[in-house]
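Got a structure here, written out as structure tokens. Questions coming.
Some chains have been omitted; the remaining ones sit where they do in the full complex.
By written order: A, B and C. Residues from 1 in each chain.
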Amino acid sequence: MIPNKARKLRDELKAGRTVVAAGAHDGLSARLVEAAGFDAVWASSFEISTSHAVPDASIVTMSEYLEAARAMNYSVRIPIIADCDNGFGNSTNVSYMVRRYELEGIAAVCIEDKRFPKLNSFIGEGQALESVEEFCEKIKAGKGSQQTEEFLLIARTEALISGRGVDEALRRAEAYADAGADAVLVHSKARTADEVLAMLGKWDGRAPIVVVPTTYYESTVEELAAAGVQMVIYANHAIRAAVRAMSTTLAEVRERGTTASVESRIAPLGELFELQGMGDVGRISI
Amino acid sequence: MIPNKARKLRDELKAGRTVVAAGAHDGLSARLVEAAGFDAVWASSFEISTSHAVPDASIVTMSEYLEAARAMNYSVRIPIIADCDNGFGNSTNVSYMVRRYELEGIAAVCIEDKRFPKLNSFIGEGQALESVEEFCEKIKAGKGSQQTEEFLLIARTEALISGRGVDEALRRAEAYADAGADAVLVHSKARTADEVLAMLGKWDGRAPIVVVPTTYYESTVEELAAAGVQMVIYANHAIRAAVRAMSTTLAEVRERGTTASVESRIAPLGELFELQGMGDVGRISI
Amino acid sequence: MIPNKARKLRDELKAGRTVVAAGAHDGLSARLVEAAGFDAVWASSFEISTSHAVPDASIVTMSEYLEAARAMNYSVRIPIIADCDNGFGNSTNVSYMVRRYELEGIAAVCIEDKRFPKLNSFIGEGQALESVEEFCEKIKAGKGSQQTEEFLLIARTEALISGRGVDEALRRAEAYADAGADAVLVHSKARTADEVLAMLGKWDGRAPIVVVPTTYYESTVEELAAAGVQMVIYANHAIRAAVRAMSTTLAEVRERGTTASVESRIAPLGELFELQGMGDVGRISI
């Protein structure tokens, strides 16, 4: 039986548990997220656009993002939550997007209230947002297009990150939940969780709250869960670890003209064969 | 002007320089290879299949390998050398492959004398090889299909790695060069360079020799160049560094429920924005 | 609910009905197959490779064939039966292929006992076949890899088309059914159905029989069904109709320097907007 990953994710949220997810950009990083014990994979548009070496600015297309999410889903047994920017256009695009992602077995999509073409949330200040009405239309279009009842749509508000304050974040989160969003992601780039916690203090719980503590990393899952957070996403740390490691390793190999000094710091070939599932195919001889 | 990367690679080989290349699997890792100062990128089928989390066993398709090579080529100014397994079938497949890769601006392709479907060279012992005649047909088909004179085809022999010895490696290398290969890759999985050096000692220089010192990593570029090697490929170290770093980082984040302890060991967001080329698009605010 | 198309196809075969399918090569032609009232779409490797304008000779890759089948599946409510050549390699490739196609919601795959790389069945004479043992391994690998019980694997024998006769066709069909194939396709390029009917006369019914009456087109569905055939595939007529129409229309437009004379013979724009589903998006004004 093909595992119903959306059902699993939905059940965990309903049971009041806090789901912990980590970002990935390809089948390999997704498999490492699963191996580390995370509950879900965040198919991060920032990670995926970085892996293509192009700006996180609506340049990678929906079909490329979807292909990356598909490869991740193929590689793991845990659910994939796909970061879908602002839905790649308007309500029509969101409808199409939902049908495509759902048919690939992706458990959830997340769309945000920034305008198309989007810019990464950590770029510039006070980015323009869509109106609440426009964005609720997208949520309704998305929810109206799904074919299974389990599939989830997460609505992400950039109200805090664009400097519009806690009340606007609250107003948007409520509207998005009422429009049918299965959860609301409240993004923040503050150095502490204060504004997120302030928003949570006023939240009536009409939908699960998701956070991405990239900048307020002193807050732990435990603390965030205690404040009512139901999903914590470590959105981009895998690729940041990979970049640092690849940079320093490649520089050292180039400089020394041998890999002898890096061998003990990199994964042996056998570990990669195992990650590939090569054991199903042939006997590894090295 | 679109840089003629094949011309550049060809000129370096002709001038008697030793080209040093490193393996990559996507646009990002290719850009890091370039940033570390390597002369060329090896679009490694092992790295690419690992990034897809599937066995290195002719499962990733030509169109997927080509798309990865294309993304690499888009990201860098140095030449891409594409590892094309055994050419994805017979001579007809090689002809088509050469036309496709050449049109994408890939500088060189490398095909090996293993049978289809191939298995990674480090798996099992004594893998079956194609006959010299069959493989020379492929080389001729490939060389006969290229549309520019600069494009290079590298023929790789698995004679040593499959246990057939130095004389067979020599015989095959000579035949492949005579069939038109622009260079010959002599692969070995010995712990020292001895068998490769023995082969080089008997080589009459009719084509440049390429090596991949994955297992005999004590030998340096300098030593290999002194023995006559014209291209050294560090084929899979970037992804092995990435795997180790992603594994340990993800495990630590999962265990501690915070990224605080890993922040100093991973690349900051700003470094990734720079790698993306985000500076061309917007002002980075974090 | 996402329709369980494999279940639907399986049920029809089990109920003893004769399924009539037609070949397609993209979302549009699949939608036209459905509109014409066929029971299923044959994602023909011949049609798909023709649409790419490359030989039907294992040049189009599995990922390209799969993408075409996916687009077809997205466009229609009837099941897609994907023509998968010889499984794109060996048993490992078949396992991977089955998982990929099944996850895309394709109802059935069909693999044939020709060697890789394959050549279209109407090319040359006496093409080499895989041994019964090898091909049964592929069937078992495929059946062992599916995750739902509904998914179907059809085994196609080229025994007749390669000149090996009715008894060999029978022997292979029996072995393939015993190895787990859900149906057996007996291909023939004779001008009449005689050899197919001879084979059916000796068939004990251990699995449904599928035929492709490209060359023996005088035989009707009714006659074939009466002889026990459970699936008739008109494999390539849509694209052959398209080629003739596009050729003559383009030639006439080019010659006359106006489309005035062809307007009445081609579909109006409005018909194409309807086929696209444009009605869901905007009001058509022409």
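Couple of notes before you dig in:
One rule holds for everything that comes next: a contact is a pair of C-beta atoms (placed from the backbone, for glycine too) under 8 Å apart; a residue touches a chain by one contact, two chains touch by 3 or more.
What you are looking at is a predicted structure, and each value in this text was computed from that prediction instead of being measured.
Every protein chain here shares one sequence; 3 sit in place, and the complete assembly counts 4 copies in total.
As a working rule, only the chains that are shown with their structure count from here on.
Simply put, chain B must spin 180° to overlay its Cα atoms on chain C, rounded in steps of 5. Look at the contact of chain A with chain C and you find the same residues on each copy: over half of the numbers used there are shared. Remark: chain A and chain B have CA centroids separated by 32 Å (rounded to whole angstrom). Averaged C-alpha coordinates give centres for chain B and chain C that are 37 Å from one another. Each chain gets a centre from the mean of its Cα atoms; for chain A and chain C, those two points are 38 Å apart. Across the assembly, chain C contributes 92 as residues in contact with two or more other chains. Residue ranges of chain B in contact with chain A, taken from their complex: 20, 22, 26-33, 35-38, 46, 49-57, 71, 74-75, 119-120, 122-125, 189, 213-215, 217-222, 234, 236-251, 253-254, 256-260, 262-263, 265-269, 271-273, 275-278, 280-286. Within the complex, the chain C residues that touch chain B are 54-55, 57-59, 61-64, 88-90, 92-93, 96, 116-117.
The touching residues of chain C, when paired with chain A in their complex, are 1-2, 73-74, 92, 95, 99-100, 102-105, 147-148, 280-281.
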